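What you see is the complex with one protein chain gone and the rest in place.
Labels A and B are assigned to the chains in the order they are written; within every chain, residues are numbered from 1.
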Amino acid sequence: MAQIAPAALSSLQSGLRGWVSGATAILFAIFVRYNRETDAALWHGGNHSNADNEFYFRYPSFQDVHAMVFVGFGFLMVFLHRYGFSSVGFTFLLAAFALQWSTLVQGFLHSFHGSHIHVSVESMVSADFCAGALLISFGAVLGKTGPAQLLLMALLEVLLFGTNEFVLLDLLGARDAGGSMTIHTFGAYFGLVVSRVLYRPWLEKSKHRQSSTYHSDLFAMIGTIFLWIFWPSFNSAPTSLGDTQHRTALNTYYSLAASTLSTFALSALVGRDGRLDMVHVQNAALAGGVVVGTSGEMMLTPFGALAAGFLAGTVSTLGYKFLTPILESKFKVQDTCGVHNLHGMPGVLGALLGVLVTALTTHQAYGDGLQAVFPLIAEGQRGATSQAVYQLLGLCVTMAFALVGGSLVGFLLRLPFLDSPPDSQCYEDQMCWEVPGECTDEAQVPLSVEEPDTRA
Amino acid sequence: MAQIAPAALSSLQSGLRGWVSGATAILFAIFVRYNRETDAALWHGGNHSNADNEFYFRYPSFQDVHAMVFVGFGFLMVFLHRYGFSSVGFTFLLAAFALQWSTLVQGFLHSFHGSHIHVSVESMVSADFCAGALLISFGAVLGKTGPAQLLLMALLEVLLFGTNEFVLLDLLGARDAGGSMTIHTFGAYFGLVVSRVLYRPWLEKSKHRQSSTYHSDLFAMIGTIFLWIFWPSFNSAPTSLGDTQHRTALNTYYSLAASTLSTFALSALVGRDGRLDMVHVQNAALAGGVVVGTSGEMMLTPFGALAAGFLAGTVSTLGYKFLTPILESKFKVQDTCGVHNLHGMPGVLGALLGVLVTALTTHQAYGDGLQAVFPLIAEGQRGATSQAVYQLLGLCVTMAFALVGGSLVGFLLRLPFLDSPPDSQCYEDQMCWEVPGECTDEAQVPLSVEEPDTRA
Partner (left out) sequence: MAQIAPAALSSLQSGLRGWVSGATAILFAIFVRYNRETDAALWHGGNHSNADNEFYFRYPSFQDVHAMVFVGFGFLMVFLHRYGFSSVGFTFLLAAFALQWSTLVQGFLHSFHGSHIHVSVESMVSADFCAGALLISFGAVLGKTGPAQLLLMALLEVLLFGTNEFVLLDLLGARDAGGSMTIHTFGAYFGLVVSRVLYRPWLEKSKHRQSSTYHSDLFAMIGTIFLWIFWPSFNSAPTSLGDTQHRTALNTYYSLAASTLSTFALSALVGRDGRLDMVHVQNAALAGGVVVGTSGEMMLTPFGALAAGFLAGTVSTLGYKFLTPILESKFKVQDTCGVHNLHGMPGVLGALLGVLVTALTTHQAYGDGLQAVFPLIAEGQRGATSQAVYQLLGLCVTMAFALVGGSLVGFLLRLPFLDSPPDSQCYEDQMCWEVPGECTDEAQVPLSVEEPDTRA
């Protein structure tokens, strides 16, 4: 086992980080400008009443998405009892990096006019979405990768995410507001393939750290609940103002409620002596948000949302119970957070649900609202079936990007100078963090404060 | 003591849950439809500029209410050191169930037109309010009820909540925007009566678990602070746009600030050696939000809000210190979270304050704004005194619903197959959850990482 001196590691990592933020800054200086709604000189030149209105909604929504990505993903992964600093810290680092880098990547692909990228609050929502996909992949490799590996993965995954999203939304004209395909399916399978390539046959050396404690599970529930409450905002953030945004929020909400109920029911059913499992509650209860990522803006109907959520919670809970061990033993995929169950399968289900609901589109059901959801159908360029085929194509393209991209990136992450942690030091904060001693004597026993006088 | 095998328990519970979500889903399929503002075909048929505006406000507010209910109530109850999984987990389960079920119940009562219920983002706020009342009742029975009991209680309480709310707001024309009566008084006394009926004389067998630890108290403070910051949104969510919403938020805010100050002052005054008690800070500091639930939208004046909050904090703190022990020893009411002090008494005070402020209503004080707060007075159908009498009647009706309903539900919860936990296993997560071991050796002592080379 080639041991690289931590000092060398440190300077390599710092070098990568320095280069990354230095290069990003230079690209910002050259290319990035405020857009019409953000620039002082451009904004006041015309009548912006509609843009104005648009903004009122988007802005709070942006903060909700932000809260969901940072608090939600950050704390959801704190469940490991010796990897909490890394989980929340690297989430923070990766998200901050992805926000900058994906602003550039998405900007070049979507809003590059007159040799400049034009940014606005909407750029922030797009970047948060990209950070979401990255953090899903992080969940698959959690505890088994060093910071330099993670930064390289982020650098490349943001590129692939942006390209895949561009192909799906701009070239194929597929619809995917809440990202069942672009965020969840892509992020999960990309991460799973990376994890497969980085397979560690002797990971059981760190098995004693791959568990939670009582309090680490409570910290993780902070993440779960923040993901739950802000998911309606997440799915509806990029949809059209008005009924579409209402409908997306409502569908997401019903789907989440249903997946929560089915998760509790299934978890007790398959649990030892009927006991509930925190892993299921923390994760599978959220599958309802994933499964309506594509179809949430469509006329899914409230019952459709409930049924989809119920199915997603069921599949996800069963996945945690039965599929994850098989994935590891048979397919050599070590999926730390079970992203295959929370994002992978529900994401694919969500994409297929999107195909189905798209195929059922009629002018009658959508009326004048068709333009907002399916502009190509409304303009007569496509029929419902044709659009459904493009949706399915979108899923295939996403899988291809995730599988091929993940393989390539996985092999790159095996480069020795990226300093992967040894098998015996996985899931261990002390590899990268100064960790305080847990319990001093004093913290354990009541302190010997000089007993103060009583109120005689 | 008839011990039911956990397996049987599990299948019973799963059966109840399955039935519950199955039946809910079927009812959704038959009855629930998007409303005009959520349906693609209906929205675009007309001019919706007002509805549009309305939406901008309601949407973020909905997310605030959501955050308050889930994060606030969920974590506030985590203070018990062996019941954190159940507190946050069952909050999650009950809220998710209540959201679906109360959408149906409230929908049948309020928005049933042409054989369908029409739902929108406002339905979510209403459902969150109902979940709030349910979680207050949960606080009274916390730790002494199994999941099947809780689900049955939820099933029935949501029905009673919806009916009581319908009688108060629609039949009596009482005003109760923030729910001093419908949410807090109802939820608290319903739960207290259930707890009385389920009285356990030998509960001291579990007394050693009915306490907090340092970290469980910090988790509970997450709940407290989220309740505090989002209470202005909670109280103002269903009020009229404009000055009414401003005023409600402002009154709630001043009332909370005052109850926080009076709680700290009183807690130190009655504490051993002048020490503060976390129980008071976690709970009584919030009484200011409860006490302006009815009158917050009225012309209470900033000073009125301060005075009300100050009083509520005082009553609540004294309640925790002196009344709760008497309630248990003399009246056989075991109130785990002290909901009588945080929701019961401040709720009744809030209702009475509403009566008082309503009686003082004049056309001069409200001007053109009277319509938004007291439409019946503005339209000349009622005088101020008459409206005040209806407010008082609303409190009486609420108490009747809570006491009678709570008694009936309490007796139903004693049905043996609902599997109540034995006296010695109250406040114990292991009854229902897989609980990880707390401290492994490794978590205690600094790890023996091979000391890396120093940067020579």
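Everything that follows uses one rule, which is that contacts are C-beta pairs under 8 Å (C-beta built on N, C-alpha and C of every residue); 3 or more make two chains touch, one makes a residue touch a chain.
Remember, it's a predicted structure, so these values are computed and weren't measured experimentally.
*Asks:* From the listed residues A:100, A:316 or A:425, report the one that touches the chain absent from this view.
*Replies:* A:100
*Asks:* Of B:39, B:64 or B:128, which one is in contact with the hidden chain?
*Replies:* Going through B:39, B:64 or B:128 one by one, B:64 is the residue touching the chain not shown.
*Asks:* Which listed residue (B:257, B:376, B:393 or B:408) would be found touching the missing chain in the intact complex?
*Replies:* Only one of B:257, B:376, B:393 or B:408 touches the chain omitted from view, namely B:257.
*Asks:* Among B:212, B:235, B:295 or B:316, which one touches the chain that has been omitted from the display?
*Replies:* In the full complex, the listed residue that touches the missing chain is B:212.
*Asks:* Touching the absent chain: which residues on chain A qualify?
*Replies:* Residues in contact with the chain left out: 6-7, 9-11, 13-14, 17-18, 20-21, 24-25, 28-29, 32-34, 37-45, 48, 52, 55-56, 59-60, 62-63, 66-67, 70-71, 74-75, 78, 84-85, 88-89, 92-93, 96-97, 99-100, 119-121, 123-124, 147, 215, 219, 222, 273, 430, 432-440, 442-444, 446-447, 449, 452-455.
*Asks:* Extract the touching residues of chain B with respect to the undisplayed chain.
*Replies:* Residues touching the hidden chain, for chain B, are 5-7, 53, 56-57, 60-61, 64, 81-82, 208-209, 211-215, 217-218, 221-222, 224-226, 228-230, 232-233, 241-247, 249-250, 253-254, 256-258, 260-262, 264-265, 268-269, 271-278, 281, 285, 299, 301-303, 306-307, 310, 364-370, 372-373, 425, 428, 430-431, 435, 437-439, 452, 454-455.
In this section, only the chains that are shown with their structure count from here on.
*Asks:* Give the rotation angle, in degrees and rounded to the nearest 5, that superposes the C-alpha atoms of chain A onto those of its identical copy chain B.
*Replies:* That pair's rotation angle lands at 120 degrees.
*Asks:* Centroid of chain A to centroid of chain B, CA atoms only: how many Å?
*Replies:* Chain centroid spacing, chain A to chain B, equals 31 Å.
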